[in-house]
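Heads up, one of the protein chains got dropped from this complex, but the rest are sitting where they should.
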Amino acid sequence: MGERQATLAEKEDSLSPAVPSLLHLPLCRQTNPVPGLRYRNLGKSGLRVSNVGLGTWVTFSAPISEEVAEDIIVMAFESGINVFDLSDGYCGPRAEVSLGRILRQRRWRRSSYIVITKIYWSYRSEERGLSRKHIIESIRASLDRLQLDYIDVVLIHRADPMCPMEEVVRAMNHVIDHGWIMYWGTSRWSSVEISEAYNNCRQFNCPLPICEQSEYHFLCREKIEISLPEVYNKLGVGLMTWSPLTMGFSASKGEETFPNFHRMSFKFSTVTWPDDEAAAATKENAYVPRMSAEEVQRQNGKLREISLMAERFGCTSSQLAIAWTLKNEHVHSVLIGAISPEQLYEHLQALQIVPKLSAAVMLDLERVLDNKPIRPPMISTLAMR
Amino acid sequence: MGERQATLAEKEDSLSPAVPSLLHLPLCRQTNPVPGLRYRNLGKSGLRVSNVGLGTWVTFSAPISEEVAEDIIVMAFESGINVFDLSDGYCGPRAEVSLGRILRQRRWRRSSYIVITKIYWSYRSEERGLSRKHIIESIRASLDRLQLDYIDVVLIHRADPMCPMEEVVRAMNHVIDHGWIMYWGTSRWSSVEISEAYNNCRQFNCPLPICEQSEYHFLCREKIEISLPEVYNKLGVGLMTWSPLTMGFSASKGEETFPNFHRMSFKFSTVTWPDDEAAAATKENAYVPRMSAEEVQRQNGKLREISLMAERFGCTSSQLAIAWTLKNEHVHSVLIGAISPEQLYEHLQALQIVPKLSAAVMLDLERVLDNKPIRPPMISTLAMR
Amino acid sequence: MGERQATLAEKEDSLSPAVPSLLHLPLCRQTNPVPGLRYRNLGKSGLRVSNVGLGTWVTFSAPISEEVAEDIIVMAFESGINVFDLSDGYCGPRAEVSLGRILRQRRWRRSSYIVITKIYWSYRSEERGLSRKHIIESIRASLDRLQLDYIDVVLIHRADPMCPMEEVVRAMNHVIDHGWIMYWGTSRWSSVEISEAYNNCRQFNCPLPICEQSEYHFLCREKIEISLPEVYNKLGVGLMTWSPLTMGFSASKGEETFPNFHRMSFKFSTVTWPDDEAAAATKENAYVPRMSAEEVQRQNGKLREISLMAERFGCTSSQLAIAWTLKNEHVHSVLIGAISPEQLYEHLQALQIVPKLSAAVMLDLERVLDNKPIRPPMISTLAMR
Partner (left out) sequence: MGERQATLAEKEDSLSPAVPSLLHLPLCRQTNPVPGLRYRNLGKSGLRVSNVGLGTWVTFSAPISEEVAEDIIVMAFESGINVFDLSDGYCGPRAEVSLGRILRQRRWRRSSYIVITKIYWSYRSEERGLSRKHIIESIRASLDRLQLDYIDVVLIHRADPMCPMEEVVRAMNHVIDHGWIMYWGTSRWSSVEISEAYNNCRQFNCPLPICEQSEYHFLCREKIEISLPEVYNKLGVGLMTWSPLTMGFSASKGEETFPNFHRMSFKFSTVTWPDDEAAAATKENAYVPRMSAEEVQRQNGKLREISLMAERFGCTSSQLAIAWTLKNEHVHSVLIGAISPEQLYEHLQALQIVPKLSAAVMLDLERVLDNKPIRPPMISTLAMR
């Protein structure tokens, strides 16, 4: 499969009838995309994203030096990845400052990468929620840190029930109109909230959100497998996923059992564990399921079994997790993280495991997981009379 | 109550998952909001305003030095107030120039305060009324004086029956589009005029006004208590109020009787007193009730009784007036003024009186005021046949 | 009447509650408007124009020195005129360059005057007609010459049947959106063309044209008196008029007979005289009535009689013409020209003749003119069956 892919360099040359950008933008992607890397339209938009994107959660966090971070970015770019997602969970504003610096210094063509960042706000701040003021100020601050002319995609992290959707879509229209961003999307929105945004866009003639970014892994499947495909089919919203398992923490093979997985995920995951007091206290996600002690043991058992399956494939749990996610055709791009070029390389090998996931293997995994989400039966109101 | 509120500094830190603005904006609010200070969405917008805002009527007027003015602004900010309202009744353009200078020099995060200013025009000037030209020129001049990138909210002071509402909403859309202002609102508009603006916004796909600023106090209740709640419920327009009693003139306890109250209010109030010739001559507000001599005496009696009630609570009439206003849930922010940090401190203590205003106390006040506005009965046209 | 008008200076001061622009804009109108000068809303817009405006046809033409031109502009401004209309028939681009220079040097508040200029195109140029390209390029060139931040009103001189109205209204929307102009209007458009523009504005959500500029005088009445009032009543389009008699050519009393009137008007007027070959050759206005030799003699007779009436009033024909135009309540502003401050002064005296035009005098004039336009009777198609 890899052999039949033209190298990107060849592609550039064959861009018929001409490659107008060669003159002013000196450097273009000159290396081969890794085997299995593909480009897909993000939802029903025209934007083509690599099926694997780089999440920079850990890349720009404290223990990683600027040099290593730059090596990771360069390897990702040279591997054909064109999605760079900024989620400043660990690293705060440093991520934007550093990524911006690297992108400028490398002088890659602006058209060859896609920068995605987010607008955060918190229920816990009484002072500020989501608002036109907050949206515009956040994006101006991000541009200031990135030192780019525009951001490709800005995602709004969580919807604010107190802010009218009209205000949100008009503000996104405003920043798109001003050329500060190209597209907007959502992160951790329910399909009902996405539909509301869609309807408001239609009502006020504003550009539609193009994607939702969601958690998706062995233990968190319902939203991606049940409710979001409808959003994709009806509204055209694309899906981009992340998983605590693939964020790039250094976990040796076999270590992905509950305590580690838990430690890694607690700050981000929508899955809340019983002893996860901090998360429980916030009560931000009323719909987050709390697990009983025995439930936790059961989930741990699954992770251990999957770890063993991965060993049989000669890969890590993370690699298996990435490959398994890529098998879902509704997922347009899977975000992966890395604390070193080596780990990024390791994660990218997952692309070659995808073809090995035969129907039989997938069935085996399904049996182990035993959590295939099922659409609740339509209740006929007629029958209830 | 104060103890249970997190300090703003703590809130900033807990802003999950990150506080991106820390890098470029050095100073953030580091002090405790005063007890009782709360943030509310202004109408059905996403903008969160402190329930008490600073009206700068007197702060930047002639007898107050720049140093004292700055002290007042700083104390307001450090008390948690995020609304700074510019009404240049006394101080003219100096208010904008001075406030702008202070805000820039203090280097507070732009997201931590909300600047509100107004567009004035006069019936008495034959040369100019409200128009697209006047709206744009006024806002450009305000920005020039404030030296800010944008104003958060601009209010149009009075509607002009000679200027089509389409021209007004298109002009406001224009200045919002250009990023000069974030939101627009109204000041001294009737609910019919606000509805007309709302309908024009809907027709021409322009952003809605988010608030009306009105006079509201013991002797001026009808508009706020009867007609504006409907505007809030149906159209989402928020309410911001001011009162001559709380504008910050230095009045000792017991002095808030008629002559002083009158002196303070005549320039601004919609309530016109019989000897208020200047105001009467303008005939700007046809609906302003003119009082007879005995009516004035009756109103004076009320103010004196209220003054006595305030003494029983161990507070001033102004404090009681602020607390009483805050009891009205339709009021999203009450503007107060001050000629010194001490007076501002005194006014802010009113926040702690609010919980003391029990149902019994409110009933007592109602008995004294004896002016609870009543919605006129719907007249059935059917019955008239 | 003059005594009862407040001086403009007083008005500025009484602008309640403040005059924010005093700070940054040093000079404001400090003199009295001439008696009879009034401000009216231009059509159903919010823009207030003086009932007399300065047309600069001759002011900036070759024989007039820059000093005299400046004196004329200053006198107009100090007389209370706020409309400065650029029609570069005689003077070409010099008018814009010179007016811009004077306005900047005088440092008058930008809000105290209204600059009106036009977009010209010609049927005779095969190369270019009216188009988005031409509209934008014309306005950019005008701004370049005027050296102003924006033009208050731009009029499109003649509609182009070859250019879709959608393109015109979208282009005007574009230049308004960019802040290059405040309002747009038309010049020499038929009421059908204005209606088409209006409908296109409504369809594409673009700002409406606010005025039509038309020729109006003793011998050219039908459009203003019959068809445009409907456009005003239904669509809100205001009227601004000009007349060859009042363009500012130096004509002594009694000289306004046919040959002179003809000489002055042939380049601009829609009335075509039999020996006016140049105009006839262009065939630009198919609906221009051609006069027979006896018809010319008849019209000449009228002008001579009017000249005698003017003498009885102790004024010139030009003054009588201006006063007569101002009696028409549908006319919001009458443009007058001048080759010297003295002539401008003379023309402005016409404002004091208006009250002298009693019903009896108007009837006398009507008898002399004998050309009161009559709306053709509605033809019932029913009756024709």
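Letters A, B and C mark the chains as written, and numbering starts fresh at 1 in each.
The rule is short, and it goes like this: a contact is a pair of C-beta atoms (placed from the backbone, for glycine too) under 8 Å apart; a residue touches a chain by one contact, two chains touch by 3 or more.
Being a predicted model, the structure only gives us computed values, none of them experimental.
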Displayed chains contacted by the hidden chain, counting the whole assembly: A, C
Given A:E70, A:E137, A:D152 or A:E212, the one touching the chain that is not displayed: A:D152
Which residue of C:E167, C:E225 or C:E346 touches the chain not shown here: C:E167
Which of A:P63, A:G179 or A:P376 contacts the chain that the document leaves out: A:G179
Residues of chain A (touch criterion as defined above) contacting the omitted chain: 6, 8, 11-12, 14-25, 29, 38-39, 41, 44-48, 80, 82, 110-112, 114, 152, 176-177, 179, 182-183, 205, 207-208, 236
Where the missing chain touches chain C, by residue: 87-89, 91-94, 96-97, 120, 122, 124-134, 136-138, 141-142, 144-145, 160, 162-164, 166-168, 170, 174, 177-178, 204-205, 267-268, 282
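Going forward, only the chains that are shown with their structure count from here on.
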Chain-contact steps, minimal, separating chain C from chain B: 1
Interface numbering overlap (same over half, different under half) for chain A and chain B: different
Reference chain A; chain at largest CA-centroid distance: C
Separation of mean Cα positions, chain C and chain A [Å, integer]: 62
Of all residues in chain C, the ones touching two or more other chains: none
